[in-house]
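Only one protein chain is missing; all other protein chains are in place.
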Amino acid sequence: MIYLHSKNNTAHGEISHQRPFISKVITNSNLPFPLRASYALRWHGSTEALPQGFGLVLISSGKACPDRDAGNGLTNIVRLAPELDYLKEHDVIKFQPADCGINVLYRHEANSNAFLVTERCNSFCIMCSQPPRDINDHYLVDDMLEALPLIHSETHEICITGGEPTLWGDDFIQMIRASETHLPRTSLHILSNGRNFKNLDLAIKVAAVKHHDLMIGIPLYADYSQLHDYIVQADNAFDDTLRGILNLKRCRVPVEIRVVIHRENYHRLPQLAEFITRNLLFVDHVALMGLEIRGFAKSNLDAIWIDPYDYRNELAEAIDTLARSRMRVSLYNHPLCVIPEPVRRFAVKSISDWKNDFLNECQNCNSKQECGGFFSSNLTKTSDHIKAL
Amino acid sequence: MIKGADAHHVDLSFDNNVFTLETIKRALYRFADRCSFDVESADKQTKVTLHVPANIAEPGIDELCSRIRNEVLDQDLRDSISRETANIRTLILANAFSNTGLIES
Partner (left out) sequence: MSRLGKKFRLPQAFDQAVPGQYWMLPCRFVNLDDNRYVLTNEVGEHLVVTRPQLEQFVRKTVSFHGDFYHDLKSKHFLIDDDSNVAVDLLALKYRTKAQQISQFTALHLFVVSLRCDYTCQYCQVSRQTDDKLAYDMSQETADRALEFVFRSPSPAIKIEFQGGEPLLNFPLIQYVVDQAKRINENHDKNIQFVITTNLSLLTDDILSFCLAHDICLSTSLDGPQDLHNLNRPRPGRNGYQLTVEGIRKAQAVLGRDKVGALMTTTEASLPRVREIIDTYLSLGMDAIFLRALSPYGFAVKTGQAYKYDVDRWFEFYKEGLNYVLEINRQGYPFVELYASMIINKIFSPFGTGYVDLQSPSGMAISAIVYNYDGDIYASDEARMLAEMGDKKFRLGSVHHDSYEDVILSDTVLDTLEATLSESLPMCNDCGFLPYCGTEPVYHHATQGDAVGHKATSGFCSKNMKIFRYLFTLLEDDPEARKILLSWVRP
């Protein structure tokens, strides 16, 4: 588990920022003076001779520190919380002068970097790991647009997630456009419930950006409307989502279908797979996903939990159906030991590194290297069939 | 079923309130390889006379009759389906060939 946020940082000397400060972390303390104000210097040298003129100077938690008192002539020196000591060259952070909090917007070492651009959502999924909140959080869009130019140009992939990102309308398009402008070699993965794409205009606008490598991941939880609508707690969601997928593909926008498996839908998994091959053969990827026990999935756990071992037959049949139709299919968030041998080759190490963990049993497992392991949040509730392979 | 004196002729009758003549004829069409028919439609009933080749034995004729009656029932279901789905079929075809841009797989 890696923390992406902490308030346990301490300021030494005066903080000159009045507003939140988004900046890139660098280690070059010789940077020409006029540039320094825009950067956060990660400083490992002596605290006796701190470089001057940087937007922030970040020193490690263990370092002896100069006097905390204001008036010592130092400005914008921050001693990091221990959990943020990992901050490195190329990372991008947002500093809150009010409470000395730091949000890590981008980690250069991460396998994927996600931008949560809103907490608002038009669905209310019973297993949502990021429960929606109806708040005005446009600052999240501004943060992303400000961070994008600071991100390393060789970054493999970034992700836009929510909430429901399309709720931002034209700002949603602007985020895609900015991603293409500032990161012309980086893949963009967007997670959306797809419902707003029932309006062909929105799909056309996305396509018009001509992003070089975009994929929109859209959940489909059942093969018929009543069950899907119940799971996302929204009437007509099934129809809206399917029309959205059709519109996106009509505009040649790549689409991934994401199926989270839980107790309310596992029994229809084979039928859902068949529905997808019959009706949505043209989508670019299908991801079958285990539950992430956060948010509503945690509060509703007793109602929706099923041991993945108990749906292994449905899972194998579904994957067989999809693969037979030559669809690209991946299995996310399933430890290898609980899934049948023939489908293990579809399992992908998909959990973002910062929230990925293993159990004690896993230490002796020969397949640990190939295994995706667990969400950190899932360690307290795992399959009864975990064993070293 | 009313059996005629001659083993090569068998009469079947169908209630006109339940089955249309078209339904009955459609069903009989499928048995053209096994026998020929006379169809006579009266007020309340449609009478079908089967002319069965001499080489078919009585159990064979019984089976044939029950198959014909089942087929009439099937054709009746088919009629219900085609009556109900005619409009939506047109709608689907119209959608299929309207100019909304092809999806390429």
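As written, the chain order gives the labels A and B, with residue 1 at the start of each chain.
Following the convention adopted for this analysis, a residue touches a chain if its C-beta (ideal position, glycine included) is under 8 Å from a C-beta of that chain, and two chains touch if they have at least 3 such contacts.
Here the structure is a predicted model, which is why all the values come from computation and not from measurement.
Asks: Decide which residue listed in A:Ser38, A:Gln271, A:Ser352 or A:Ser367 touches the omitted chain of the complex.
Replies: Touching the chain that is not displayed is residue A:Gln271.
Asks: Write down which of A:Asn111, A:Ser187, A:Ser325 or A:Ser350 is the residue touching the left-out chain.
Replies: A:Ser325
Asks: Using the definition of touch stated at the top, determine which of B:Val18, B:Val39, B:Ala57 or B:Ile81 touches the missing chain.
Replies: B:Ile81
Asks: Specify the residue from the set A:Ile2, A:Leu116, A:Leu227 or A:Val348 that touches the hidden chain.
Replies: If we include the chain that is not displayed, A:Leu227 is the one touching it.
Asks: Even though one chain is hidden, which residues of chain A still touch it in the full complex?
Replies: Touch with the absent chain occurs at residues 124, 126, 223-227, 229-230, 233-236, 238-239, 242-243, 246, 268, 271, 274-275, 277-279, 281, 296, 299-300, 302-304, 320, 324-326.
Asks: Please give every residue of chain B in contact with the chain that is not shown.
Replies: Spelled out for chain B, the touching residues are 26, 29-33, 70, 74-75, 77-78, 80-82, 84-85, 88-89, 91-97, 102-103, 105.
What we mean here is this: only the chains that are shown with their structure count from here on.
Asks: Hey, how far is the Cα centre of chain A from the one of chain B, in Å?
Replies: The computed centroid separation for chain A versus chain B comes out at 61 Å.
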